[in-house]
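Here the complex is missing one protein chain, while the rest keep their positions.
Letters A and B mark the chains as written, and numbering starts fresh at 1 in each.
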Amino acid sequence: MAEGLIAQLTSRLHGIAKSVAEDKHSRIYVEVPRDSLLEAAKILKTEYDGYHITTITVLDSGENFEVLYHIVAGEKLVTLRVFLPRNDPSVESLTPILPGAILYERELNDIMGIRVKNHPDMRRILLPDSWGDKGYPLRKDWVDPRTKKGGA
Amino acid sequence: MLENVVKWSRVKSPWVCHFNSGSCNGCDIEIIAALMPRFDAERFGVVLKGTPRHADVLLCTGPVTGQMKDRLLKIYEQMPEPKFVIAFGECGCSGAVYTGCYNVEGGIDKVIPVDAYIPGCPPKPEAILDGVVKLLTAFKESE
Partner (left out) sequence: MSRVTIPIGPQHPALKEPERFMVTVEGETIVDADVRIGHIHRGMEKLFEQRTYMQNIHITERICGICSFTHSTNFCQATEYILGVEPPRRGLYLRTLMNEFERIHSHLLWLGVAGHEMGFDTLLMWSWDDRERILDLFEDITGNRVTHAYNTVGGVRRDITDAQAQRILHTMDILEERTKAYIQVGLNEQTILKRTQGVGILTTADAKRLCAVGPRLRASNVKYDVRKNDPYAAYGELPFEVITSDTLDVHGQLVVRALELLETVNMCRYMIKNLPTGDIRVKVPRKVPPGEAISRTEAPRGEDIHYLRSNGTDKPERLKVRAPTMANILNVAHTLKGANIADIPLIVAGIDPCMGCMDRVLILDRDKETSKVMTKDQLREYSIAWYEKEAYR
């Protein structure tokens, strides 16, 4: 099974995923286009026991944002990777499929300004209510209004 | 006469309200550890109270986060006079490693006046006992 999962995923996600790869520490990375994210998550959940979403990571890589959905499928950790263009950082909500994603998707919006569509409960989660429109602090080009500097 | 009684009871048994204003928990656990059988700060009359309205001393841990800043002010205003504030732990004293973080004010004394500092990351229960004894001594001499 352990060796088999990568082969199974490669054939099952053919045409849906852009690439399927495994690293030295048996973490599987699946790159999917934004439109097929829900489909890929559904397949993982129904066919590979991937009900547990561990967390969602978001990275700012300059021209686009990279969102990583870490899902435990069977014995392995499968990461769905989605690239979002910087001028339109929006993505479909995964919460209807994986209810555990609800808090992590609120976090995406809070710290990086990713708009999550069809999310049932989009409120602030980490930043204070008094934050206002001071921006999204984890973006690389964010400037702290207190110090007029980027950074911590 | 009444003043003497009040002062006597305050020195004998300072009531402490503990408030976490954004600490990592290390300090909070050490505060409770100081009240447990091994160190037992209660032998100096220290009682941990749940509400600031009953407390003489506010024991604050952690750098003040944006979310907790207003809350800290509210709690400080609720305490009856005379009130004392102890900044507990390195973050409470100065902000420590979190200095300059976007959601951190940096040190309790940026928000409310502080009477005593107990440094350490986290301070050991021995340091807490030492701080308590020093504070009680200061109480007594404050006339």
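Keep this in mind: a contact is a pair of C-beta atoms (placed from the backbone, for glycine too) under 8 Å apart; a residue touches a chain by one contact, two chains touch by 3 or more.
Because the structure is a prediction, the values reported are computed rather than measured.
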item: In the full complex, displayed partners of the excluded chain; value: A, B
item: Listed residues B:F88, B:Y102 or B:Y117, member touching the removed chain; value: B:Y102
item: Which of A:I16, A:L38, A:L59 or A:V143 contacts the chain that the document leaves out; value: A:L59
item: Residues belonging to chain B that touch the chain removed from view; value: 4, 7-8, 11-12, 19-30, 32-33, 36-39, 43-44, 50-52, 62-63, 65-68, 71, 75, 97-98, 101-104, 121-122, 124, 126, 129-130, 133, 140
item: Touching residues on chain A - with respect to the absent chain; value: 23-25, 27, 51-55, 57-60, 68, 70, 75, 77, 79, 98-100, 102-104, 111, 124-128, 137-138, 151-152
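Definition applied: only the chains that are shown with their structure count from here on.
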item: Rounded Å distance between chain A and chain B, as computed from the means of their C-alpha atoms; value: 41
item: Contacting residues of chain A [partner chain B, same complex]; value: 127-131, 137, 144, 147, 151-152
item: Complex contacts: residues of chain B adjacent to chain A; value: 65-67, 69-70, 100-103
